[in-house]
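I am attaching a structure below and will ask some questions about it afterwards.
A single protein chain has been omitted from the complex, and every remaining protein chain is retained in its original position.
Labels for the chains are A and B, by order of writing; each one numbers its residues from 1.
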Amino acid sequence: MSKKFIVCLLIFVLALGLVACGQTEKPAADDAATESKADAPAARVGDVNGDGKIVVGYISKNLTDPFHAPINSYAETTLEQMKKDGVIDSWTGILDGETDPNKQIDRADECITKSADYVIILPAEAEASDPAVTKLVDAGIKVIVVNSKTVSTDEKAIAYCGSNDVEAGRMLANWVLENVPNGGKYVHCTGVLGNSAQLERGQGIKEIMDKHPEFEMVGEPDTQWSGDKCANATTDAIAQYGSELVAIIADNDDMSSAAQRAANDAGRSDIICIGVDGNQNPLQMVKNGELGATVLQDGVGQLTAGIEVIKASIEGREFDKEPVIPFVLVTSENVGQYLD
Amino acid sequence: MIENIKISRKNNDALKRFMGNYGIGVVLIIMMVAIGIMEPSFATKNNFINVAAQVSINGMIAYGMCLAITTGGIDLSVGAQLALTSCVLGQTITNMNMNIWLSCLIALAVSTAFGCLNGILIAKFNMFPFVVTLSTQLVIRGLSQVISSGKAISLTSMEFKGIYSNKLLSIPVPIVMLFVVTIVMYLLLHWTVFGRYIFAVGGNVNAAIASGVSEFKTKVGVYTVSGLLAGVAAIIFTAKTGSAQSNIGIGYETDAVAACVLGGTSFAGGIATIPGVLMGIFIIGFIYNGMNLIGVSSYYQSIVKGCVIIGAVLLDMLMNKKNQ
Partner (left out) sequence: MVSNENEYVLVCKDISKAFGGTQALKSVQLKIKPGEVHALMGENGAGKSTLMKIVIGLYKQDSGSMTFEGKPYQAKGPVDAIKAGIAMIHQELNPEPHLSIADNIFLKREDTVCGIFLNKKKQNDRANEILRQFSFPYESTTLIKELTLAQVQMIEIIKAVSSDARLIIMDEPTSSLDSEETAHLFRVINDLKSKGVAIIYISHRMNEIFEICDQVSVFRDGMYIGSKPIADVSRHDLIEMMVGRKVENVFPKIDCEIGDVVFEARGLTGKGFSNINFKVRAGEILGISGLVGSGRSETMRAIFGLDSYESGKIFLNGKEIRIKSPADAIAKGICMVNEDRKNFGLCLLRSLRENISLPNLPKHQPHLLIDQAREKRECEDVAKKLTVKAASIEHTAYSLSGGNQQKVVISKWIMANPKLLILDEPTRGVDVGAKAEIHALMCQFAAKGMAVIMISSELPEVMSMSDRILVYHEGRIGGEILRSEILSESVTEKDILAKAFGGVSG
């Protein structure tokens, strides 16, 4: 009996301990809140729900992708700084969307419970994450959609800060055209099927490549954003098509860098591999000359634009409802400015 | 004097049995009180309604999982079942313009059929449930990709979305569904002959057979129910997200297993209670919800979740030792 209770107790001490870790920030936040309340006028522009506090919610897409890691940590430092500066009273912390629209909708519930005024969301899915956006907007919250759109973003959100994935797809295809003027066989390694990024980038690639009959797509393996799977697909394709294989186009650069590494290891550094995102590992490879180029999606830039929207809204300024953050082709020439 | 001792021991026995079955309820209450103190917005009616609606999906899956675990097996195909059912809904409602209730029936029939297939493979050929459902999971997800060609199908029907967002007597529909399924599952497991057979097959399959229980019927029944419930979960999921796609439900079996284990379902088979699983479901829900409201960094949340589950399994083992 006693042992049982000890176990019970242990679990909860542990759980509470960790909970308390997160809690330590809390009193400071309250202080800041009371402070700013004292010197702020009765109703501020940014206090959307009129409870005297400005609360910002942040629903991430996930905590695991290398592309999202710098965005999340930028969000953490920037929003913490805004809290310290008294621009906002508190924020929810990074809520984990687990790349799952269902979970993102649940996180939206929590933002509502915390009476947030603004919520930044990086949707996992165009269609399925949309209820999170509509739910927040229906609760009177101003929503800023970052990175990719949901279906009702144009209609409901106060702003969308992202890049044009179709354009990224075109950039990928053009890079291949430039580097392999004679054409040949190529493989397109896809992201998780159905993701809007996968669909739109694929569309851009197809748009360009369809005009060039000298190129033949010999495979479109479902590599699910995974570098490992893409590397396997690459070695398979090399074995199958040998010297006819000239390029691997991947929907992200975790995959393209893994593909390039596999090709290099197989003595086929002539194969052109390219993908989108600009993660640290591919950038490093570009710098070392192992990878020709990568297309950088400026995630931090997108989020910065989103936070600017919030700042402008709080101050009552005008803001661009749809700032487009351009993709950047990173080669050995400009890699220095993007590598940490 | 002797009488007194006897009575107190009897009470102690009853308490022990109660703690063995529902000790996790105490854990749940402590947890709710602790989070409520730290974050007042937690203990609001709206938040509880939110959580109850949120856990309805995992709840359905967990009940099916609980039956499978109780017979000494596991159903790893539930996540894929979610995807397939969702895609069937998308195809029938959006692309074929079918009546939504008819298409719900078709979708449920599909998931039930695959559950039944799991059961037949497991019971007829005496294959390991882990291996069977691991494989059918691939088949089912593959099928859902074939049906949807990997694309998300938008479900715009407000009537269908209403399955998640409508209210019945001011209670959201998914909560009503969870409530109804809980009652049905409670009766099924604890008040029917089928439920007894589940416990018997899980507790000691040889003794069950020697007592005239059909192992085949029981196991097929269990996996069929699991498939059906995964289908119900998929309907709620699809109504909630308004989109049918093949990449959903990945990893959902983990939360379902966790809820079962927290609820005292023994992996050795033969021991489970539906109220226990319900509490497990809510504990998982409150872990997510509570930690987000308190502001625990998401980076630590899965550590906490893992620790809570390990703790619960330890508890389960200790109690089993006690019962022996």
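Everything below uses one rule, namely that a contact is a pair of C-beta atoms (placed from the backbone, for glycine too) under 8 Å apart; a residue touches a chain by one contact, two chains touch by 3 or more.
Please read these numbers as outputs of a predicted model, since none were measured by experiment.
*Asks:* Could you tell which one of B:Val26, B:Ile209 or B:Leu318 touches the chain left off the display?
*Replies:* Among B:Val26, B:Ile209 or B:Leu318, only B:Ile209 touches the chain that is not shown.
*Asks:* Looking at B:Tyr63, B:Phe199, B:Tyr223 or B:Phe286, which makes contact with the chain not pictured?
*Replies:* Answering carefully, the residue with contact to the hidden chain is B:Phe199.
*Asks:* Since one chain isn't shown, list which residues of chain B touch it in the complete complex.
*Replies:* Touch with the absent chain occurs at residues 9-10, 13, 17, 187, 191-193, 196, 199-200, 203-204, 206-214, 266, 270-271, 320, 323-324.
By our rule, only the chains that are shown with their structure count from here on.
*Asks:* So the centre of each chain is just the mean of its C-alpha atoms; given that, what is the distance between chain A and chain B in Å?
*Replies:* 31
*Asks:* Contact residues on chain A for chain B in the complex?
*Replies:* Those in contact with chain B are residues 1, 3-4, 7-8, 10-12, 14-16, 18-19, 21-23, 25-26, 60, 63, 92-96, 100-102, 105-107, 109-110, 112-115, 125-131, 151, 192-195, 199, 222.
*Asks:* Which bits of chain B are touching chain A when the two form their complex?
*Replies:* These residues of chain B touch chain A: 16, 19, 23, 26-27, 30-31, 34-35, 38, 41-42, 44, 46-47, 50, 54, 57, 145, 148, 150-154, 237, 240-243, 245-248, 250, 288-301, 303-304, 307-308, 311-312, 314-315, 318-319, 322.
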